[in-house]
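Removed from the display is one protein chain of the complex; every other protein chain stays in position.
Moving on, here comes subunit A:
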């Protein structure tokens, strides 16, 4: 598989893709992208943030697409096909995570439907996490 477009935000293990966040050892708040050094809960003095794999499935909070090629530093495929984006709610972590959607267009999506984490390649090669059909 191609190199990840960003280090430490997701991992592929035995074919399954996981978002990599962190969890505060004191208050159990979860962070994505991974937060290090200190907890951002104002009621928590925690400084022990351990790596945590996030749930692979969630429900669509909302979705859209980019009908025009987004500007740099995005690298658009040629010919350009609209990038689909979904914000997916992970109930256990109580967090909504944005990602590109793989092999689904806006017509295929609806708020509340279940998606599962996968990955796919950016137009210039590196891999990024993506939401896909379970």
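Throughout what follows, a residue touches a chain if its C-beta (ideal position, glycine included) is under 8 Å from a C-beta of that chain, and two chains touch if they have at least 3 such contacts; residues count from 1.
Quick note on the criterion: contacts and distances are computed from a predicted model.
Trainee: Suppose you had to identify the omitted chain by its UniProt name; would it be "Sarcosine oxidase subunit alpha", "Polyketide antibiotic transporter", "Intermembrane phospholipid transport system permease protein MlaE" or "Acetyl-CoA acetyltransferase"?
Mentor: "Acetyl-CoA acetyltransferase"
Trainee: Touching the missing chain, which residues of subunit A?
Mentor: 5-6, 23-24, 27-33, 40-44, 61-74, 76, 83, 85, 87, 92-100, 106, 110-112, 122, 128
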